[in-house]
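Removed from the display is one protein chain of the complex; every other protein chain stays in position.
As written, the chain order gives the labels A and B, with residue 1 at the start of each chain.
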Amino acid sequence: MGADYEVTIGLEVHAQLDTNTKIFCSCSTEFGAEPNVHTCPVCLGLPGVLPVLNKKAVEYAIKTGLALNCDIASFSKFDRKNYFYPDLPKAYQISQFDLPLCTDGHINVKTEDEEVRVRINRIHMEEDAGKLVHDGTTDEGSLVDYNRVGTPLIEIVTEPDIHSPAQAVAYLKELKSILEYLEVSDCNMAEGSLRCDANASIKPKGQEELGTKTELKNMNSFKAIEKALKYEIKRQAKVLNAGKEVIQETRMWDDDLGKTFSMRGKEEAHDYRYFPEPDLVPMEVDESWLEKIEEDIPELPTDRKARFINEFGLPEYDAEVLTDSKDIADFFEATVNKHDDPKSVSNWVMGDLMRLLNEENLEINEADITADGLAEMLALMDDGTISSKIAKTVFEEMFKTGKDPDTIVEEKGLKQISDEDELGNVIDGVIENNPDAVADYKGGKDQAIGYLVGQVMKETRGKADPQLTNQMLREKLS
Amino acid sequence: MELYELTAHELHEKLTAGEVSAEEVINSIYQRIEETEEDVKAYVTLTKEEALNKAKKVDERLADGEDINPLAGIPVAIKDNMCTEGIKTTCSSNILHNFKPPYNATVVQKLNDEDAVMIGKTNLDEFAMGSSTENSGFFTTKNPWDLERVPGGSSGGSAAAVAANEAIISLGSDTGGSIRQPAALCGVVGMKPTYGFVSRYGLVAFASSLDQIGPFSKDVEDCALALNYICGHDPHDSTSVEREVPDFTESLVDDVSEMKVGIPKEYFGEGIDAEVKEAVEAAIAKLEELGATCEEVSLPHTEYALPTYYLIAPAEASSNLARYDGVRYGYRAEGANSLIDMFKKTRSEGFGDEVKRRIMLGTYALSSGYYDAYYLKAQKVRTLIKDDFEKVFEEYDVLISPTSPTTAFKIGEKSDDPLQMYMSDLCTIPANLAGIPGISIPCGFDNDGLPIGLQLLGNHFDEEKLIQVAYTFEQNTDFHKESAEL
Partner (left out) sequence: MKIDQATVEKVAMLARLELASDEEEKMTEQLNDILDYADKLNELDTEDVKPTAHALPIKNVFREDVVEESLDRDIALKNAPEKESGSFKVPKVIETGE
């Protein structure tokens, strides 16, 4: 598409709340269990059962609302959303319709070249549905697993304030980071604890009225969301350029084919027949409850980033990368507390640590390495026990085994050779075996010393103190 | 006198005095059931084996010299819309014909904990939708006073069981009069407590904001006893109130001299049988004679209660009954070629006509474009009806009215005309909309010898006043001593 269109995007994010139990019963919300082991009469929707609201879920929703600068409703209620589907045991989802818990919030979102404010229309609470498994051994049926039924969800709906796929992703990253900081959701997209639908439309530049939007579903990663939005914007532009009209509809993203597909015809017209849930009573949130929840809100990413710049003198880039994930930022701070060299810690965290986490596809709290371990290793470097080169080996070993650096250095014999007698023997050998390089050096080629140092390092498998080696070589050859 | 003819408090005396054993009581009840059940057809399921086992346990306690609870060893029947662990709970619907719940309703558990003996599950209009048990998916229960007539409904099985001496106490549920109306038609005592006083957990929902469980009994004393054990807060029911349960037997006081009784004129208007009206008026005269102050009052929005109810109840029901889809339990239709086809066939074959009618009505009332005109409008009128009561109860202790506009009607007489059938709930529905308690007690007989019931209504949580007035009336009349000849 050319520069002739303006893009308007709104996002609906579903986040599973990280409570121990489901929203309306005491079953566990554990992910990945055998099918139907976390069910009870209530979440199976047996005749006669009644829901009882999980207080923690409400508090998590309010916490999120506060962090996203929302108004928290002093009076809020639940409603039933009625539709038939085998993954929905009561054939209605308990949700919030006209009186959501949180409204009118915003967050500021930064992309490479701009900062925009994305307004939050509402955050409401609801229950998750179960899971249908289609690829059973037989093809005449589908299997239903109700473990996930009743997992507490919040749905966070933005205003149409997003104007590019890049902004959409930046918003999602910022939102994910905030939810993680609040510890209200583990935001694991692969496990479905964070899910996103998007509404997208385009309009000719300068036109007031928004274009017809389509709703995009089935995007399971930030990358997929970006690709789907890019695809959909192009598609809509093509439709308009051909003099046709965009149809308001739901479209499914197919990640393998890289296309969105119309759901038209496959989806019947919905009429959810919302009405107040008679089995639950209204919620009234008073000031004292709000204050208590507010006390629980930790420093959020934006504030922490600013503090990292001020307190630790980090470059903005480092502060940004480190505070993106609360766990990484916590790891960084814990390390700095033990080893007061923020920039060096930052280099290790952003460099080797993040590389290894990426390679192993691990979260920091799943890895065996500890902040104490990293601090100790940095101390060993500072006091000359290990060289910076050896440190990389030690770090990888710490990451792999969780052992402390002293043990690794001891076990693997990685201690730097700083003993002049021991080093002298190695240096003598190298001088004897490399007459050409020695001649070059003596003939005035100073760079030949580098080759000789390299040979000493090779002989000692990196353990020689490089500075001392350099100094001793020059003395012996002078 | 046979054991099955006694009340719970009489049986308790005999049990504690060692005159009879619990096993003898249970055997006596089943002997009676054997004699009369073929005619009355009150029960969907009998649980004789479990009942005898339970009775033996009570007898062991007695033999050990232990104190037993007032309901211990007492034969109790449960309406078949309350979940009983491992025992079929059908709601008299083909869609649940084989459903065995893995849990007990809170009331069932409470009675079980008191050592009351469940003897069986009673028939009802399918999912409690009806006023005659003619809408049962299985069979129609007969009125013990005249087997050609209905026992009322929807708790017709529970009412008939007590009236026929096939149970000593029974539990019903009341959404629009489903305890009080059959109690009146069967000549027994039936009470709907304040909404939220008895846990609804395990009561299969019809209209959640109106449903309430309550007891049937042969006299007011047994009613008070039953209330003592079924009321109380339940953490499994968010709409259940946290409130101390009084000892209702302390309200069994023969005195109405301090009572101000309101006579709502709207409950004596068109549609009320002359004989019913006369009997209730005679009862009012009796109460005055006993020292009560009785005055006419007005509940101006009464005429709107029925249409309000017939929008709210079906709307909630359409949602509550959506879960019967053939996936997790109950009936599933054969030969469906797709999921949606399975849903439709299952529900169309599993539900009866009245249930389908109400699901349709409720679905329509909630559907887009009609919600404001029907459901929301009804909820607003509900407020007006509630306000009427609030105002009157500022000045009056209880209200008195007929329970049902007519005595028991003939089987088939109204079954083709839903609106005509709905009219039987004229006097009972407003209490459900307002959430207030109501009791029906016998107050006379018509020319055909059919029982007439009077209804007393009280403010929220004024059950004690209802019991006191009902008890006083009962102590000074003999209507409750009559029983159906079978």
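For this structure, a couple of remarks:
Note that in this section a residue touches a chain if its C-beta (ideal position, glycine included) is under 8 Å from a C-beta of that chain, and two chains touch if they have at least 3 such contacts.
This structure is a prediction, so every number in the text was calculated from the model and none was measured.
Across the whole complex, the hidden chain's contacts among the shown chains comprise A, B. Shown as candidates are B:Tyr43, B:Tyr201, B:Tyr267 or B:Phe343; the residue that touches the absent chain is B:Phe343.
Shown as candidates are B:Phe127, B:Tyr329 or B:Tyr396; the residue that touches the absent chain is B:Tyr329. Only one of the listed residues, B:Thr7, B:Thr47, B:Ser318 or B:Thr403, touches the absent chain: B:Ser318. Touch with the chain omitted from the figure is made, among B:Ala434, B:Ala470 or B:Ala484, by B:Ala434.
Residues 98-100, 102, 194-196, 209, 235, 238-239, 241, 301, 303-304, 306-308, 310-311, 318, 322, 325-332, 336-345, 347-348, 351, 356-357, 359-361, 363-364, 367, 374, 376-384, 386, 418-419, 433-436, 460 of chain B touch the missing chain (whole complex, contact as defined above). In the full complex, the hidden chain is touched by chain A at residues 19-21, 26-28, 34-41, 44, 52-58, 77, 83-88, 129, 132-134, 136, 138-146, 217-218, 250, 252, 263, 266-268, 271, 273, 276, 278, 280-284.
Everything that follows uses one rule, which is that only the chains that are shown with their structure count from here on.
If each chain is reduced to the centroid of its CA atoms, chain A and chain B end up 56 Å from each other. Looking at the complex, you find that chain B touches chain A at residues 81-83, 89, 91, 96, 99, 101-103, 105, 200-205, 207-209, 235-239, 315-316, 318-319, 322-323, 325, 327-329, 339-340, 343, 363, 366-368, 371, 375.
Here chain A touches chain B in the complex through residues 41, 44-53, 80, 82, 84, 86, 89-92, 142, 144, 271, 273-275, 278-281, going by the rule given at the top.
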